[in-house]
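Taking it in order: structure first as structure tokens, then the write-up.
What you see is the complex with one protein chain gone and the rest in place.
This part shows chain A:
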Amino acid sequence: MQEKLESLCERVQRASDVGDLQAATEQLRDYYDVAHIVYHWVNSVGERFGAGTYSQEWVDRYVEKDYLRMDPVILGCLQRFNPVDWKELDWSSRASRDFLREAINFGVGNQGLTIPIRGPAGQFALFTASDHCDDYVWAVFVDENMRDLMIIAHEFNKKALEFEQGGDSAPVPTLSPRELEAMTYLAKGLSRSQAAKEMEISEHTLRVYIEAARHKLGAMNTTHAVARALSRGLIVV
């Protein structure tokens, strides 16, 4: 399963336009077996675009009614950066309850997890998974997948930033000498404690270097990060 997720993550990184991101949301929806996956981006000058699996009917309805102005998910997540379960949002007004009922009728789902993303220079985005299920099933899903979803959400966002900058191909990430050193030791099969000893740093610091490298390499986990560093020729063993 994890391998499948890694290849989905790589598909996001290979995306060359919004259409590819759209396809990636559909694949992720199928992978997680949830109702929807949606990525919604707003850049530093307020321009928006989205990719996601909501039905065209719901998107049209949403635009027609200008729900963006009152959607509790949007309003509630704009000011935060922690992952937000929709149940934590303010649904107290009549209008927001009506909106939720309508969204459920349009197949959005009664459960949702939204990951707000803060990028550089005021850019932000929301990445959402939603589904139809009871609270318990949803809580289990969130607990099992929150971290992977946070990682994937940021891969979508890296792509969106790249599109905004008009880059024609994904820049090859550059790792600092210390990150390269850490990845090389891991690739050679050293344990974290052995690698930390070689580098004369604490294991804790090493783990942060590895995490920073993982993020730069767009990998789902450490093993994946090592594989990517090798395949991109960043490290040689």
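Just so it is clear, a contact is a pair of C-beta atoms (placed from the backbone, for glycine too) under 8 Å apart; a residue touches a chain by one contact, two chains touch by 3 or more; residues count from 1.
In this section, contacts and distances are computed from a predicted model.
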| item | value |
| --- | --- |
| Missing subunit (named according to UniProt) among the choices "ABC-2 type transporter transmembrane domain-containing protein", "Simple sugar transport system permease protein", "Acyl-homoserine-lactone synthase" or "RNA polymerase sigma factor" | "Acyl-homoserine-lactone synthase" |
| Listed residues A:S93, A:S176, A:S191 or A:T223, member touching the removed chain | A:S176 |
| Candidates A:R61, A:H132 or A:H215 - the one touching the absent chain | A:H215 |
| Residue in contact with the excluded chain [from A:K4, A:R80, A:K188 or A:R232] | A:R80 |
| Residues of chain A (touch criterion as defined above) contacting the omitted chain | 79-83, 85, 87-90, 117-120, 146-147, 150-151, 153-154, 157, 176-179, 201-202, 204-205, 207-209, 211-212, 214-216 |
